[in-house]
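Only a single protein chain was left out; the remaining protein chains are all shown in position.
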Amino acid sequence: MINTNYPAILVLSPLLAALMCSIFSWCAKKLCYPTAIISLGISLYASIEVLMQVMDTGTIQYRMAGWAPPMGIEYRIDLLNAIVLLLVISIALINLVASYQSVNQEIGKKSNTFYAIYLLFVTGLVGITATGDLFNLYVLLEITSLTSYAQIAMGDKDRGPLASLNYVFIGVIGASFYLLGVGYIYIMTGSLNMVDVASLLPSLHGSSAVLVAFIFCMLGIWIKMALFPLHVWLPNAYTYAPTVVSRILAPLMTKVMVYVMIRLMITVFGFEYLFEKLNLAEAVVWLATIAILAGAIMAMAQKDLKKMLTYIIVCEIGYMVGGAWLGNELGMTGAILHIVNDALMTFALFLALGNIVYKLKSVHFDNLKGLFGKMPWTMAGFVLGAFSIIGIPPTCGFFSKWYLILGAFEKGAYHFAGALIISSLLCAVLFFRIFEIGFFNNEHDEHNTITMSEAPVSMLIPLGLVSLSLIITGLYSSSIVNKIILPFLQ
Amino acid sequence: MSEILPIIVAKYNYWLYIILMMIGLYAMISKNNLIKKLVGMNIFQTSIILFYVSIGYKTNATIPIIENAHGDSHSPHELIIHAADYINPLPHVLMLTAIVVSVATFGVALALAVKIYQRYQTLEEDEIRMRLTEE
Partner (left out) sequence: MLQQYSEQAGGQKIEIHSSNHSFALWRLLLYATADFPAWGDPNSPANSYLSPHYIQKSIEETGVPNLVTSVLADYRGFDTMFETAVVFCAGLACFLLLRNFKQKEENFYRHIPTGVIIQFKKGDKTLPVGKEFEHIDTEWIPYDLIIKTVCRILIPFIQLYALYVVAHGDFSPGGGFQGGVIFGSSLMLYAIAYNLRTLVQRVKEKLLGLFCAIGVLIYAGIGVVCMALGGNFLDYGKLSQILPVDPGHIRAYGMLGVEIGVGITVMAAMVIIYVNIVSIGRHDEGL
């Protein structure tokens, strides 16, 4: 019985735990944190089981409330979902372990209730990834958005609420556009199930309403994932959020949105429609090229480490969108591999950043002097993450960029390949500047010898694990591609 | 003109929803006061609700509650139900969800506005920006 219900357990376990946390925060405060950890542990176990099942037997379909798909809601888990699910839940769990002290420091009294909203956020992300229904995706998108508004506003006292309210305005427009797109699909096909819609759409390929539906879905998702001209909400929102929140938002929120885009492209609209009927692909690849360059250049202008990293996220979004829209297998492989890799390396960087914030409070470049002496372990993790973003082998960032560049050459999109290489160089400049500040730019005052003040072990071990996983994922990336991504694309 | 007019009349509620949507978007773009922007956001969301509910409409049909089906006095199998007699329930269900979502978003956004007011003592966006540059 349990075997068949794993897809439901995946999303239920954090939801129920969020409710229990909320109840415990009134009567048994000590139980909140353990509940959160245990629920994510159960969810992680379920996601591993689901991945195994999918690899053995193929796509899992789970009927919610027992109704057959076009009537009811269906969870449909194939190789792509399964790997993203594993990624989402493991990052959420590791972050919760790593951020225990940081939550106490930054949120304090309300931290028990905070865990409830954190778990709801994870529930939303897991649900978005697992669902096979277009409207269910919207509801879950709103859960993630609402929880992230609240979480962001709990950060910086001056700027947090303002950044969050701006995010509300833009986020609502994004979600509403997606909803409108789904409405257009519904009015033309009468269905909301992704696979069902995909079977009904081919006869409507010439329809202008389907085209507009597609454009609105994409616009909505792009706003939510912060593709370049629509990115303005992201840097402030992520910078002024509490550490624990930016640690999960940065690696997961945008990546899950990229997943949604790829899901809509492959499962709902289909390659034939996108690349043969529409002439949008080239324009989108150009947009992605501009996004990559703009993200990297704007990152150069920053004097605050956290803000700089947020602009690098904008740059990385360009990689994935561009790769997905190249329209060949190599590009798509690169984009999907980069979802996994980018989530891991952004997570590593933000974990290191969180440790620095925990000790130094401010991560303005002036404060980073002599950081390698103060926090050697944290900085070791940071360096690995940085190498991965730059794309130095054998870290994982190199391999996905390799696939993306190969894809770009196959398509003849040399501008995209050029942007990838230039942005890697720019990232190298960015990070080596920080290494210089942290390593060489010691304070010349001889009386003031640098003493080591490293972050607590509970924050260092997760960082170490994640940084090592960057190398491991890099070394095993060929097996990820051969066992998961290529079978999915076929 | 004589060809276009019937098209406009036949789909007038779709045009209405677009107009409403543009009003909402206009308020979100051009208003300076955060609360007015929030009201614009609500109008924007409401327009989409109007659009969905329009999808479900059928001419000469009634609300989607089956008549003569109360109680156990007769077996429901004897009832003959024509789909054309009742409007499509699905868009209504979807919009119930969307309404709840928009109410929840509005609540959270108001809470944020209250927090901003506490900090800056104003809800005018240009004044807030001025304060930010002063600091």
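Order as written gives the chain letters A and B; numbering starts at 1 within each chain.
Everything below uses one rule, namely that a residue touches a chain if its C-beta (ideal position, glycine included) is under 8 Å from a C-beta of that chain, and two chains touch if they have at least 3 such contacts.
Since the model is a prediction, treat every value here as computed from it, not as a measurement.
Just one of A:36, A:51 or A:117 touches the chain that is missing; which is it?
Residue touching the absent chain, from the options given: A:117.
Using the definition of touch stated at the top, determine which of A:48, A:97 or A:212 touches the missing chain.
The single option touching the absent chain is A:212.
Out of A:98, A:122, A:154 or A:332, point to the residue that touches the absent chain in the complete complex.
Looking across A:98, A:122, A:154 or A:332, the contact with the absent chain belongs to A:154.
For review purposes, identify every residue of chain A that touches the missing chain, sorted by number.
Against the missing chain, chain A presents residues 1, 5, 8, 12, 15-16, 18-20, 22-23, 25-27, 62-67, 70-73, 109-110, 113-114, 116-117, 120, 123, 127, 133, 135-136, 139-140, 142-143, 146-147, 149-150, 153-154, 161, 166, 169-170, 173, 184, 186-191, 200, 207-209, 211-213, 215, 229-230, 232-233, 235-236, 298, 301-304, 307.
Pick out the residues on chain B that sit against the missing chain.
7, 10-15, 18, 21-22, 25-26, 28-30, 54-59, 61, 63-67, 69-70, 72, 76-77, 79, 81, 83-84, 86, 88-93, 96-97, 100-101, 103-105, 107-108, 110-112, 114-115, 118, 129, 132-133
Basically, only the chains that are shown with their structure count from here on.
Which positions of chain B touch chain A when the two form their complex?
Its residues touching chain A are 25, 28, 34, 37, 41, 44-45, 48, 51-52, 55, 91, 94, 97-98, 101, 104-105, 108-109, 112-113, 115-116, 119, 128, 132, 135.
Please name which positions on chain A make contact with chain B in the complex.
Answer in residue numbers: 135, 139, 142, 145-146, 149-150, 153, 157-159, 161-162, 164-165, 168-169, 172-173, 176, 179-180, 183, 186-187.
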